[in-house]
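Notes follow the structure.
Every protein chain of the complex appears in place save one, which is left out.
Our next item is subunit A:
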Amino acid sequence: MARLELSNLHAEVAEGDEKILEGVDLEVESGEIHALMGPNGSGKSTTAKVIAGHPAYEVTEGEVLLHLEDEEFGEDIEIDEDQRTWNLLDLEPNERAALGIFLGFQYPAEIEGVTMTNFLRTALNAKIEEREELFEEEEGEDVEEEDEGFESSPMEGPADEGEVGVAEFQQILQEKMEQLDMDEKFAQRYLNAGFSGGEKKQNEVLQAAILEPSVAVLDEIDSGLDIDRLQDVSEGINALRDEQGTGILQITHYQRILDYVEPDHVHVMLDGQIAKSGGPELAEKLEDKGYDWVREDVYGTA
């Protein structure tokens, strides 16, 4: 089990003092699905980026904590008491990823020349390695300096000890792609380059499936999808939760995806705060009545 906890989170744009988040409180546990809804500009995407550590935002107040339990790291591992809670705001984005945070992008970057296979295997190995470092460092053990430069090279050789090798990885990738109904030729395509909107979203879910995060924040993963693709992507998200116990924070504008990915909790964000929380019925009400009634409800004005 893992629990992501945002408390009284305030953030602004790093260059400038435009305030975007004004006290967000939110908890997502592994195995749960939370929907985060709200009008444009209410701070949903910023919340996602701040969790993942985007450098464009500066946190001025509050905390983002990740609580871990033993089973997060396999049955034989016992996490020290003082390493069960991490303040993500002290960590680099890649360290957050290593601890099990995943951000699914609305507009993922296109990286030419880097094949999906190479990228995903590199990412998976980087995560394994970083995780070891994070936990070993704290114990004061000598952490071997790893940066020989080969890890990121597409011309990588056989796997080092503890790494996932090429053959092993191919198998993992193939399996996950089949689950998501992705064409196997994706493996050799360049990361997101020339992907359609739907393919990009599928790719985000594929990455989550391979990196097995504790908590996945999916930023409008449903935008621009036709109904077939929406179903594929939704199945992928449900599988993350059902098979890996991933906690999902699903950011969306629309009720549509929630027909397939049924949330345990729905939160409405207004002006940089969670204005209202409820169950799935809240999403339906939003679909019918828009956001104004929430504003009215909360602030007493329309």
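We take it that a contact is a pair of C-beta atoms (placed from the backbone, for glycine too) under 8 Å apart; a residue touches a chain by one contact, two chains touch by 3 or more; residues count from 1.
By definition in this document, contacts and distances are computed from a predicted model.
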Protein name, per the UniProt record, of whichever chain is missing from view ("Fe-S cluster assembly protein SufB", "Methionine synthase", "Digeranylgeranylglycerophospholipid reductase" or "Thiamine pyrophosphate enzyme TPP-binding domain-containing protein"): "Fe-S cluster assembly protein SufB"
Residue in contact with the excluded chain [from A:63, A:92, A:136 or A:178]: A:92
Given A:207, A:234, A:252 or A:273, the one touching the chain that is not displayed: A:207
Contacting the left-out chain in the complete assembly, out of A:17, A:80, A:112 or A:183: A:112
Contact partner of the left-out chain, one of A:19, A:54, A:256 or A:285: A:54
Subunit A residues touching the omitted chain (full complex): 52-56, 92-94, 96-98, 102-103, 105, 108-109, 111-114, 119, 122-124, 126-127, 130, 147-158, 190-191, 207, 211
